[in-house]
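Only one protein chain is missing; all other protein chains are in place.
Let's turn to chain A:
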């Protein structure tokens, strides 16, 4: 389409990040540099993941349309490295829990946005051909911001020493859900043959429920002691 369309998509993808950064009070903490550091950690972790995948996971050469369940599951397992990365970021920042979570999540999500959506948007949304997928991609980036905040919160809770025993199981379940969310989504799309809009909606609902759950746990944990 036009540059205007690119502007639309760009605004849709980036403004929520900006608003979140501004409104969450991160700007008052002088957290920009820390967010950049978190982003750098993201890059490092992705590089490691890619090396690992390229070394140990040969390319799937099955027929088209065949879903390699085990292979995809194994690949999703590699995403556990994200948890480690988030933990690394948070352990290097001193401060309150919310602050640590927000810095890690913002840096992480922004780095992902810049690295994986910027170029497709620039190249695709500016082309002559109109496609809803760029709008969908922008919505998807909003969802992934929420996802990373929830994920960072869950990781933070999981690594606390004073986590009550009764919290251990739900936090672990949430952690698993966070890691395997992409895999579950793919499975959904494959099994139920979802359209792109429905898949986006399912993703939003899934991410929303995970975040609500983690919010409940977080609130309970923070205010219980």
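By definition in this document, a residue touches a chain if its C-beta (ideal position, glycine included) is under 8 Å from a C-beta of that chain, and two chains touch if they have at least 3 such contacts; residues count from 1.
The definition used in the following text is that contacts and distances are computed from a predicted model.
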item	value
The complex's invisible chain, by UniProt name, from "BOS complex subunit NCLN", "Small G protein signaling modulator 1-like", "Translin-associated protein X" or "Coatomer subunit gamma"	"BOS complex subunit NCLN"
Contacting the left-out chain in the complete assembly, out of A:84, A:119, A:173 or A:205	A:119
Contact partner of the left-out chain, one of A:22, A:168 or A:190	A:22
For chain A, the residues touching the chain missing from this view	1-2, 4-5, 7-8, 11-12, 15-16, 18-24, 27, 30, 32-33, 36, 119, 122-124, 126-131, 135, 142, 215-216, 219-220, 223-224
